[in-house]
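Note that one protein chain is taken out, while the other chains of the complex remain in position.
Showing chain A:
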Amino acid sequence: MTRHLKMDTPATARLLDQLPSRLTGTPMDRPDGPKKVSGTATYAHEWQIEGKTFGVLVRAPISKGKLVRIDKSSIEGLPGILGVFSDDRFLRNPAQGTANEAPIQGVSEISYFGQPIALVVAETFEQARHGAHMLELVCEADTDGVYDPEASNLSPEQPEDDQLDQGDLDKAMAEAAFTVDSTYRTPNHNSAAMEPHCSIASWEGDQLTLHGSYQMVKYNVNELADSLGVEPEKVRILSPFVGGGFGSKLGIAPEAVAAAIAAKEIGRPVCVTLTRQQVFENVMRRSESRQRLRLAADETGKLTGLGHECLVSNLPGESFHEPVIQATHFIYGGENRRLSIEVARLNRMCAGSVRAPGEAIGMQVLENAMDELAHVSGIDPVELRKGNIPEIHPEEDMPYSSRPFAAALDEGAKRFGWDKRNPEPGKQRDGEWLIGMGMAAAARVNMLMESKARVKLIDDGTAIVETDMTDIGTGTYAILTQLCCDMLGLAPEQVDTRLGDSNFPKASGSGGSVGASSSGSSVYLACQDIRGELARRLGCDEDELQLNDGKASGGGKEVSLIELLAGETIEGEGHIEPGETMEKVQQATYGSYFAEVAVNAVTGEARVRRMLGVFGAGRILNHKTARSQCLGGMTWGIGMALHEAMEFDPRDGHVVNNDLAEYHVPVNLDVPQLEVVLLEERDDWASPIQAKGIGELGLCGAGAAVTNAIFNATGVRVREYPATLDKILDGLPELEPA
């Protein structure tokens, strides 16, 4: 049996609000928690597989040119070496998320510094690492490598779908009471998931098993099969625990294909784990951006014009570009609009999805510009935003689904004590620290993706949930368990949720904040499927069926669940598909951030003292894991505001700070005890469980609250991220005796 739902109409039944069991939404501990805190959760590298060998990738030492030759004899005779592999099927770079096919392949053309071009396999990791260091390569470097996205001789591409020209922005700017015209730059970011990418490939005949660290197993199987030239049925991927993804593990990556090719050749399993340096050199980056923001407003602060024109980059041949203007399209009004993206082609590692692609940097800069407008107009930043929430979509004749935007702004302002802020910059001192408050809005598009799950209700009254969905730290194990418990009237210890195996029904995977609502809906539908069968057995309508505490009742009857199962297992399948509700309304999640920052009046060092986020994302499926996602997002915002930037050598384009000592992700002391408020909301347009995505909302503007607070503290407007002390120091007010 399969219960199928295509989301063509709003799901107004809200069954989850009528069930006797209400575990969904509660802050239930993660069922996978005890394994994770005791070191017994098995990540990709850790599978104990008989005969396992180790492979280390060798990367290109030039940014553009040709691999002429690999001198395999250079490591011949070293102990333990089992082979050197370099193959036209090797991946130039990882596949983009949901690509579902191989990315560009080959090792002879070198397109960026760090491109994997060979794999050295040995009996032990130490031997393979030594071999990879010693392997001699002959490369021919071209002299026309492109390393600067703003170089004057480039002609960036203009993707057709990302050029909006509505009304007359120039005229609106000329006639406006208040205007902002500012250009910001954001640097490249690396996801820097704590677990480096890893794959163990093992073959049995022509059947490949890959233990990997992947976010979207359904697509990864097809990408891996296509890369190797085998049928997808011959490939199984297992990814039950993923040590952080953030977009970096969306598509099949070079280490998987190299491991599979080598394993086939030597007839033994091969384990390839990237070094941290390789993670920085050949895993997807978030593209740098140049963003010109133009805002035109009347005397009341109402926008009459909005311009957001962006330049980003990618490797030649890649279709992805950072969708910087994604939320700019719908968050604020203004009838005259110019929104555009240009893409420069660089010899720099592939650009792809890094947590909240688009909004992470687009909202950050838009919200800086809104702060500039608040300052020039003298209108309170919260009020300015509230006054620009459009009734209908400013570009398309389309209403919004549930949108608690104004509520998030009000709630945040009240809880944070926003009324205590002095709007005049540089006026609050605490010893040698200048204190400022800033705020920003949060917005992120919401999507639903096709997803399938199977639930087995076993004759002993326990259940197993199976789907190839992943849990990358997001809390999937928890929320799918909770949904199954409520739908079938079971306790958490009676439900065993199994994930990340491509033999299970094909799910959305984790990415773009779609995972919880999509896979959650599929489990919900699979349980509905089972409820239908139980109702039939009990002799009542499905609507009347009540399942609670191991008992089934309805139509005036009540029996124990085990009696109703009568020694049989009932299997239900759920299948959710996006439908017209994605086109009929603008679906998005909203929120607000408030930050208090201290800037050292002598050194320019900025520290976040406190920070609040208020978010609305439909039904919250687990308050503990959802809050943690928001804590993570806000911390990414702090990192983007203050520390994070990939630095490139302008001479040859290689990334200079390719490790965790030099690429500064926030550490514990950088982050105060953040406060998160989750608003009560149901969005019937989003999914049958009324939930929307929350995994990325926490950083869709968060950094702007921090830099807006720096402006309030000091009067310095940093437009070149990150706001390191060197960019603040020169603009600091003259020191006065404290």
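In this section, a contact is a pair of C-beta atoms (placed from the backbone, for glycine too) under 8 Å apart; a residue touches a chain by one contact, two chains touch by 3 or more; residues count from 1.
As a working rule, contacts and distances are computed from a predicted model.
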| item | value |
| --- | --- |
| Among "Tripartite tricarboxylate transporter TctB family protein", "(2Fe-2S)-binding protein", "NADH-quinone oxidoreductase subunit D domain-containing protein" or "Putative spermidine/putrescine transport system permease protein", the UniProt name of the subunit that does not appear here | "(2Fe-2S)-binding protein" |
| Residue touching the undisplayed chain, where the options are A:Thr467, A:Thr635 or A:Ser687 | A:Thr635 |
| Residue in contact with the excluded chain [from A:Gln48, A:Ser73 or A:Ser319] | A:Gln48 |
| Among A:Leu384, A:Leu564 or A:Leu674, residue touching the chain not depicted | A:Leu674 |
| Touch residues of chain A, complete complex, unshown partner | 29-30, 32-43, 45-46, 48, 54, 124-127, 130, 191-196, 241-246, 273, 275-276, 472-475, 624-625, 627-629, 631-632, 634-636, 659-661, 665-674 |
